[in-house]
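Here the complex is missing one protein chain, while the rest keep their positions.
Per-chain residue numbering starts at 1, and chain names A and B are given in the order in which the chains are listed.
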Amino acid sequence: MQDNIVLRMQGIYKSFPGVQALRNVDFTLRKGEIHALMGENGAGKSTLIKVLTGVYIMDAGEIHIQSGSSGPAGSSGPAGSSGPAGSSGPGRDGLAEVLVPVVNHSPQEAQANGISTVYQEISLCPNLTVAENLFIGREPRKFGLIDWKTINKKADMLLKRLKIPSVSTQQLDDCSIAVQQMIAIARAVDMKCKALILDEPTSSLDDDEVTKLFQLMRQLKEQNVGIIFVTHFLEQVYEVCDRITVLRNGELAGEYEVKDLPRVQLVAKMMGKEFDDLAEIKTSAKSSPDFESETPFIEAAGLGCTGNIKPFDLRVYKGEVVGFTGLLGSGRSELARALYSADKPDSGTLKVRGTEVRFSSPLDAMKKGMAYLPEDRKRDGIIAELSVRENIIIALQAKRGVWKPISRKESENFADKYIALLQIKTAGRETPVKSLSGGNQQKVIIGRWLLTNPEYLILDEPTRGIDIGTKTEIQKLVLKLAHDGVGVAFISSEIEEMLRTCTRMAVLRDRQKVGELSGGDLKQEIIMRTIAGGEKQNV
Amino acid sequence: MRIIPLQRKNLSDTTFLLLVTIGLFAAMYAAGMIIFTNQGFAKPQMFLNLFITNASLIVISCGLTVVMITGGIDISVGSVTALVCMVAAYMMEKQGASVYAAVSVSLGIGLAFGLAQGFLVSYLGIQPFIVTLAGMFFGRGMTAVISKEMISIKNEVFLAWANYKIDLPFGTTNKKGVFQHAYIYPTVIAALVILILVIILLKRTKFGRALYAIGGNQQSALMMGLNVRRTRFFAYVLSGFLAGLGGFLFCLNSAAGFVEQARGLEMDAVSSSVIGGTLLSGGVGNPIGTLFGVLIKGTISSLITTQGSLSSWWVRIALSALLCFFIVLQSVITSRKRKTKSGSSGP
Partner (left out) sequence: MSKQNPDKDLSARAGASGIQKVLRHRLFFPLLCLALVLLANVAKTPNFFAVSINNGVLYGYIVDVVNRASELVILAIGMTLATAASGGQDISVGAVMAVSAAVCCQILSGGEVSVTSFQNPLVLAVSASLAASALCGAFNGFLVARLRIQPMVATLILFTAGRGVAQLITAGQITYIRVSAYKTAGGYIPGVPIPVPIFFAIGTAVIVALLLRFTALRLFVEAAGVNSSAARLVGLGSARVVFVTYVICGFLAGLAGFVASSRIYSADANNIGLYLEMDAILAVALGGNILGGGRFSLAGSVIGAFTIQSLSTTLYAMNISADQLPVYKAAAVIAIITLQSDVFRGFIRNPRIKNITGSIVFSKKETQT
């Protein structure tokens, strides 16, 4: 067992200001295995990968990597013989393969040490040819000039060997995303990597393309490359992986053989089974009232946005909290964005209060009483340089238009009101919002939307990266809003939180709405089973 | 093993832009030949004149193309040209320096601009436009600092260089029945040599390919282990150097230095590059295209000069309109590309 290990991480710690991102995490990768790394938002997957590839420097811990016969990465040998691929099996037993400790300070250094990463966003140059993307930075030369003939020949051989459907002279841009992904993998493999990290490689591929990618992965596996596969698609894990490591809240939740871990248990591991001992919020609002007689506030029929979310139907009534649940990347955020017209839907219809509407921009949605707290607070939420006050009033101001400004006095009152109401910790209302902590920034955005008096409020991960006290406050606020007749859409990675707040849940998987649960079905186990899919669903 | 048949596009966008350019040039020149047959537009010498008048622009535009491939821009080239002409003229006429000294100083000035601008852009991360805008004003101002008066160059060696005609083995017979050789000047040869060197540099060297990689996707270039900063730095150095050299060629043509010289040349160079298929966003560009961009500019101005009654301002306006057209065309192509790809990546 021991000498099968390609890579071992032990006792990894990493913290960021205010957050312990990784706590005593171990990870082991063996030769010729495909090892899934799973976890929800904030579980520490990407931090672990970044520590491994030298983007971050760990606080404590050790990384060992196999140091064997395969020479240092560098000039690519003749005929593209790729390290472990060429000579697998017992022939190499004579050579000592020992694990040596390494510290990577940059992705380049990690690559030199045999750790290559292929990211979801492809790190290749779209304007160059396939061959060039494979060999850039290490082009074979003749008389000091690049030898295109050799490059193309070597590229074609590599493509052929890995059965990648492309030719060397094709421009990368003209390849499908899947082929681009494969070319990125081929580049890594040809640079003699021992551990290949695939970071969410399948999230933008269709089923057919995924199959092809898996063929390539299996092929590499046979050539003894260790593959770390980061994904949020459960199906794919069960299709291609040998082993699963689950992280939760920056800690190791366990390492399992795939066959020993049924889907439901995996979901449970990722989400954490135990209810935290938060105050049991009263559940009176949870009894699903009978809405059938009313006109729904929102009624979507076949609404979809190509590439983001497959067409779905949804009804939302005022005064209810509907959760969108599913794993990260399941389409729960995309569904919200389609409703709000943050991404313009390209199919289906949307009715608000029974009348059909066609939003051309988020402003139209706002005017119909909608509000949207985006998932990515930094990129889409806060306007960093502006003050807390300005960040709070901006949505209301946009709704009123440029000619009807909120007076200074009025805006100060609004800001003070919401700073007090939401207990925003800030030096003052004129403090730039960027200097607030994450939780307080989130409250500022919530305040921004409450000020517009929304009838339908979409909260996408409002509690992510926020301390437990604030989380509870936000949950209480959601219930209170619903009680006051506001429709709320609630998205969270934490199932307990959703159970505590939602009266109904739309379940999503693989960018598709796969079911709706309410009443007695709102139980952890049933939800997880629906999320997991694959096995018999009792919905 | 299934291999899907390759869906090779019949015409990639880059080739399409280049073909539009070449077609445009051919059409314009043909139109000129038909309309102005009597004014000698059909003579081979007329075509060679395009190269003679625009030799410096070819060199300067090649340098600019290199910078634009990285996604940057250099609008100081016109001022550098003026400064080089002025310095060369001043050295030779007021200080009695030799032509060789003037050439070295010219190249030195270009290099100095390139080094300074390259440092500010790549190592301090300042927007290339602002940096080279400042460079543009600095160069123009320095020209005035050296001399506010026009200096004509009378240095004999210099004039011998400038007027050295190279006869070509073909020509036309004039009205009196005397055969006249078609000719070019050494500047044309210099320009073509530079053009070929830049083509080789871009196509066949690591540095050249790194330029394209940076322009295509800077983050990827970084991840693939390329030294992004150093590459970008040398792109500006090269552009500065070629502006210095181009400036000297310009000087051979004009044989004078004055403040207003080569005003708007940066615009000619930018439009030549863009019309020649260089994307403003970087990653795509080809000196051959740039050459045709320059020839289009040259044709526009010969058409307008030959026509006679139109103001010379029309040259710049027509060129700006053309630039605008190509920018919009690029924008349409890239947005269409983004649209077809948008399905593949989430928000």
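To be clear about the criterion, a residue touches a chain if its C-beta (ideal position, glycine included) is under 8 Å from a C-beta of that chain, and two chains touch if they have at least 3 such contacts.
From a predicted model like this one, the values you see are computed outputs, not experimental measurements.
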Contact partner of the left-out chain, one of B:M28, B:L48 or B:A144: B:A144
Residue of A:K14, A:R448 or A:R500 in touch with the missing chain, whole complex considered: A:R448
Option from A:R218, A:R400, A:K480 or A:K523 whose C-beta touches the chain left out: A:R400
Chain not shown, touching residues in chain A: 55, 73-74, 105-109, 111-112, 137-138, 191, 340, 342, 361-363, 366, 372, 374, 379-386, 390, 393-395, 397-406, 448
Touching residues (missing chain, whole complex) on chain B: 73, 75, 120, 123-127, 129-131, 133-138, 140-145, 148, 219, 222-225, 227, 259, 264, 267, 270, 280, 311, 313-314, 316-317, 319-321, 323-324, 327-328, 331
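We take it that only the chains that are shown with their structure count from here on.
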Chain centre separation (chain A, chain B; CA means) in Å: 46
Footprint of chain A on chain B - complex, ascending: 1-4, 6-9, 12, 200, 203-206, 209-210, 212-213, 215-217, 219-221, 223-226, 283-284, 337, 342-347
Chain A - residues contacting chain B, complex: 107-108, 111, 119, 121-128, 132, 136-137, 139, 141, 144-146, 148, 163, 165-167, 170-171, 173-174, 177, 187, 203-204, 306-308, 329, 333-334, 337, 342-343
